[in-house]
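Shown here: the complex without one of its protein chains, the others still in place.
Every chain is named by a letter (A, B and C) in the order it is written, and numbering of its residues begins at 1.
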Amino acid sequence: MKCFIGIDLGSTTTKAVVMDDGGKQLGRGITNSRSNYDTAAAVSKQEALIDARFTLFRRGLEGEAALAGRVDAFLAELERNFRHVQFLEQLDDLEATGVRHGAGLRFAGQEKPLRAALGEVFRQLRAESEGIFAPGAKRKSDFFRDIAGSRFMALGDAVCKEAGLSFDLLLNVYDKSIIEVENRPPAGAMEGKFLRALEKTLGATGQAAANGVAHRVQAALAIPLEEAYVVGTGYGRVRLPFPKEHIRSEILCHGLGAHIMYAGTRTVLDIGGQDTKAIQVDPDGIVENFQMNDRCAAGCGRYLGYIADEMQMGLHELGPMAMKSTRSLRINSTCTVFAGAELRDRLALGDKREDVLAGLHRAIILRAMSIISRSGGIRDQFTFTGGVAKNEAAVRELTKLVRENYGQVTININPDSIYTGALGGAEFARRAVQV
Amino acid sequence: MSKPESKAAGKSEVVKDLSMLKQKEMITRNYDALTSAPETGRKVAATFVPGNLNELIQVFGLLNNLPEINAIQNGMRKLSGDYILEAEKRGHSEDVCTYVKADLGSMAKGNLAPNGKPLPRPDVLLLSYTGCFTFMKWFELVRNEYKCPTVMLHVPYQGEGTTTRNMRDYIVKQLKQEVIPKLEQVSGVKFDIDRLRELMRESAKAEDDFVWVLETARHRPSPIDAYFGSVYYTGPIFTAFRGTPDASEYYRLLRAEIEERMAKGLGPITPEGDMKQQKYRLVVEGPPNWTSFREFWKMFYDEGAVVVASSYTKVGGLYDLGFRHDPDHPLESLADYAMGCYTNMNLPQRVGLLEKYMKEYEADGLLINSIKSCNSFSAGQLMMMREIEKRTGKPGAFIETDLVDPRYFSAANVKNRLESYFQMIDQKRRVASAA
Amino acid sequence: MCAAPVPAPSPTAPIVARCQELFDDLDFGAARRWKAAAPGRKVVAFMPVYAPRELVHAAGMLPLGIMGAGESLEVIHGDAYYQSYICRIPRSTLELGITGRLDFVDGFLFPSLCDVIRNLSGIWKLLFPKVYVRYLDVPQNFTPGMADEFWVHELQELREGLGKLAGVEITDDALRDSIAVYNENRRVVREVYAYRAAEPWQAPSSDVYLLMRAGLVLPVEEHTRLLRDWLAAARSEKRQRRDNTRIVLNGVFCEQPPLGLIKAIEMAGCYVVDDDFMLVNRLLIGDVPVEGDPLANLSTAYLTRSEETASKYQPDQAAKGQYIVDAVRRNGAEGVIFAAPSFCDPALLERPMLEERLDRVDVPYIGFKYAENSAQMQPVREQAGTFADSIKLWSTP
Partner (left out) sequence: MATLTAGIDVGTGCVKTVLFEHGGGAPRWLARSVDRIRQRDPYQLAADAYDAMLRQAGVARQDVAYVASTGDGENLTFTTGHFYSMTTHARGAIHLDGTTRGVLDIGALHGRAIRVDPRGKVQAYKMTSQCASGSGQFLENIARYLGIGQDEIGSLSQQGEAPEKVSSICAVLAETDVINMVSRGISAANILKGIHLSMAGRLASLLKGISVSEGTVLMTGGLALDTGLVAALRESLGGEKVRMEVKGHPDSIYAGAIGAALWGAFRHQKLAAQGRLAMAS
């Protein structure tokens, strides 16, 4: 089957979308952006293709009587198992890499205990991985680095204490290895992993039903996913190993992506990690005008990230905390760093955290309003995309300001809006072949 | 006529047309005359480009030294950056017009002409206060250095969108009662109105050919680039040569060359030879960037974008709207000329003019190159863009650079913007042709 | 200081509070009420630094000075019209217009202060076609006899335009009366400035600032009364005199710094003894003759007896910048603080020439930039404070 792929290489995350030739989304994938753009692009693409397989499984299983009413649950289970298999594979890689690094010169004289400690940590990690991927378990993140990293720290610390080994050594080995593992292009064959996951999932099912299900899943697996056309976009697009005609401006992709999600979109605001863009599109999704901020963190996602660090909070906790505020304080500093200092001053002076936070959210949105305004203002419908669209307090401030200044326009916010650029890219890929 | 028939793209030496050689020779001669003024005893006037009184200056045998042109020369030769820093070191703000700073910085560093010899001290500053407030401060600052006589010619702005009898009388009065007597005094030459008429007759000749050349951009393909290429075409007529037989000769040659290009169906000449395909026809508002002029231009011809009309080529007069220097009414005609240049038009007039160009030259869009340090041009350009988009239905694009401050030319940003813009025009066309 | 007795309520406080209210009111309630008080009344706005308000007054209309929207207005639409490298005042002024805060304004005058204001006149024409918009090309040729005719003629056109707007004919007599009214106002304005220069501890600069701002929105007669009341009240109270340095503030003639900045300068140990805020209140020096041709008188007053400022050409090289030295001498100042709006060509290009003048006579100075919404006062306090410190510590006792 012909696939059209859009890859959005962002400053923080890389996103990919796979589309079929009818313009239907088959799958989406995301990974953290890293210095090796090829890998980031390859990983996100692979993730999207994996996701596409699940779409095909679903299509295949729709008519399967044995799973009547249970398709969702079955697929969820299958996915969990698949992720687990994938996780274990990457763990193996990490361990092997670690062992190799542990034998390095830096650790002369310590190789043995280090190797033993590594072995122990990975044994424990494998053992508890079952739990991490158990049904209903909440994972910290979808990225291997985050999941493995946090558990490695916790387990490693204990193991080192036990063994009388400096944890810094182990940490150093980890730091070296994770970068290598992360930057290794993903292993090719997915089929084996699917089959292992399938086996495990079916283990819980009755034999007869299992045969039918396995048959259909295998049939879906056999459908070749042919990469008909790939389009790259985003902040890092020029460094993608693509020929020029496969690269599209991120602005155009965002515009078109937003148009696909909400056909009535005329104005798009995208607040990502390093930049904020306001885009005006025509009724066909073609960009008419746009504005972006320059290289200053004030007013984009990193602003919130910085503030979260400053307050020792998680990024996802900021919004909910700011929502509790009853009066928003005015933040005077433009600069992110000065805003951080102002925040400390204000807290020291007895202002409430939530009020200060609300002020900070207002500040970032005000800056976005100014960029929107420079791009030509807001027209109905207005679509808000990018990572910050996940932040409810930002959404609240934005909604308020839009209402006050532009009246009752429709405001679209989609939890998957982080894929907007990649979606636009995929559509461009499709059009490149079809038009 | 030598034709750049074989211009192996890129490195090989660019074949120069006769007109180019002619202009080069004129400029060299003029700089030599200027730098040798201390020896020859010739007197020197400094004045500004918009609405300049070159014919009058010549009546008195004065050499005309235009500080804006020197700033451009220094910008193109990549010297302006240092000069600007020098001026800032001497207390000038980062925020002000960089032409002024490039000039003052150059003065501080020996004020060398392109021929490597110092430019002479002016004997008189003719402050044609036309179309830009900063001119006044500029000459106050220069006067502070040279302590030389300064003549103010206040040219009223077309605030109400027209010139009036009162405005004209005011200028003529200043010419008669102040400018002419002062120039007589400085030069020791008696004013000779017939000489002035003679020069103006010569001007008008060149002006006819110049307009003819600019208007060839109506053709498809356009044989000229009405911005980058035409910057050279404006040279003689906007500066120290208008009214000289040299200038007439230059435009005669130029016209013949363009006629030939048209006959052969050729596009404009670029630093890398003839421009091939013309995918986009643009109208450009605002001066170009000089420090990266070539790089900037390349971003256009590489993408197949040709400029068919521009406002910058009208700062030295709107000859295409019919104005000619009129030997029968010399002083009145000087007044009309000074009042009529582009920067002296009010915003609604500027919008009207660009709209006219968009339509008459069948442009695909309007591009504004907004100059960070030039309030005269830049304040209001966003509004102009909106207004043109509204009136013509064609998309506008806005880029921000500077005249001669290399710090403000971000090639990556400009390129990103232009690429998005061209892709956008493409998209629009596709949809239009599909419909 | 030892435990001070509870301070008696300051008699100037209510007057200043009223001015503060006018200052804070971005809907221009006072002007709106004036307009609504009688049918057919009209309001004509103007930008800094000089407008012949007498003509507006003589037509029975209210001249309303617009100085941007200050720090409290969140600019949402203004950025659609101005790039980041253009000063703030045109964008906040547009914000006032677009948000309907100036919808009661019938005419708008844009004097030739700089290219930004000049181009704003064009924007206004396009955006608000119903408003009578006029660009005032105030003459820059000060050679005697050169610009009179032109300017009288321009004033005549303005007079006709305003007359049409007001639906009255602006007679010479009406103009003469208006000139007299403004003469009186100018006298009191100068008295306030002189009073502050003599006893700056009695007249906090932020108070004087607010008093002068009030003159932009109140009918002139009322403003004159207000200033008189304030002078009487100020003279009746005794304020603590502090060990402050006396400075002249220059460069603040157009976009306004936030009030907090003026306070910060004073808090950091500086008494402002002269400034160039709201020049329109006192640009013309001395009385404009009431007898004779009023337009000619106004023209002559501007061309021959008006304050110098960055936006006016100085034809005499030797005299260029002398005004800042004069201001220092006249007011017994010890230094100059140059404060200019970011991206303000007139103020920033003028500054080096003024600095050179001050260098020649050994008057110390410092300079910084601000925007009407500047938030951080710390750098201002730091610089003004260090400046005051160094003058204080190094002056011979």
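Everything that follows uses one rule, which is that contacts are C-beta pairs under 8 Å (C-beta built on N, C-alpha and C of every residue); 3 or more make two chains touch, one makes a residue touch a chain.
The model shown is predicted, which means the values in this text are computed figures rather than measured ones.
Peer 1: Give me the visible chains that the unshown chain touches, in label order.
Peer 2: A, B, C
Peer 1: Would you mind spotting which of A:76, A:223 or A:337 touches the chain that isn't drawn?
Peer 2: A:337
Peer 1: If I consider the whole complex, including the chain that's not displayed, which of A:302, A:367 or A:430 touches that chain?
Peer 2: A:302
Peer 1: Which candidate, C:87, C:175 or C:268, sits in contact with the chain we can't see?
Peer 2: C:268
Peer 1: Which listed residue, A:71, A:99, A:116 or A:179, touches the chain dropped from view?
Peer 2: The one listed residue touching the chain not shown is A:179.
Peer 1: For subunit B, which residues touch the unseen chain?
Peer 2: Residues of subunit B in contact with the hidden chain: 89.
Peer 1: Could you pull out which residues of subunit C are in touch with the chain that's been left out?
Peer 2: So the residues of subunit C touching the unseen chain are 1, 267-268, 376, 378-379, 381-383, 385-386, 388-390, 393-394, 397.
Peer 1: Using the touch rule from the top, list residues of subunit A that touch the missing partner.
Peer 2: Interface residues of subunit A facing the absent chain: 11-12, 34-36, 179, 182-183, 273-274, 295-297, 302-303, 306, 334-338, 340-341, 344-345, 347-349.
Heads up, the rule we're going with is that only the chains that are shown with their structure count from here on.
Peer 1: What chain lies closest to the overall centre, CA atoms only?
Peer 2: Answer for the innermost chain: B.
Peer 1: From the C-alpha centre of subunit B to that of subunit C, how far is it in Å?
Peer 2: That pair's centroid distance is 37 Å.
Peer 1: Taking the mean of the CA coordinates per chain, how far is subunit A from subunit C in Å?
Peer 2: Centre separation, subunit A to subunit C: 54 Å.
Peer 1: Cα centroid separation between subunit A and subunit B, in whole Å?
Peer 2: 51
Peer 1: Which subunit B residues reach two or more other chains?
Peer 2: Only 382, 386 qualify.
Peer 1: For subunit C, what residues touch not just one other chain but two or more?
Peer 2: Answer for subunit C, listing residues that touch two or more other chains: 80.
Peer 1: With touch defined as at the start, can you tell me which subunit A residues reach subunit C in the complex?
Peer 2: 332-334, 338, 366, 369-371, 373-377, 401, 405
Peer 1: Along subunit B, where are the residues that touch subunit C in the complex?
Peer 2: Against subunit C, subunit B makes touches at 90-93, 95-97, 100, 127, 129, 132-134, 136-138, 140-141, 143-144, 147, 150, 152-154, 156-157, 159-160, 166-167, 169-170, 173-174, 177-178, 346-348, 350-351, 370, 372-373, 375-376, 378-383, 386-387, 400.
Peer 1: Which residues, counting only subunit B, touch subunit A once they are in their complex?
Peer 2: On the subunit B side, the touching residues are 382, 386, 389, 395-397, 413, 416, 419-420, 423-424, 427-428, 430-431, 434.
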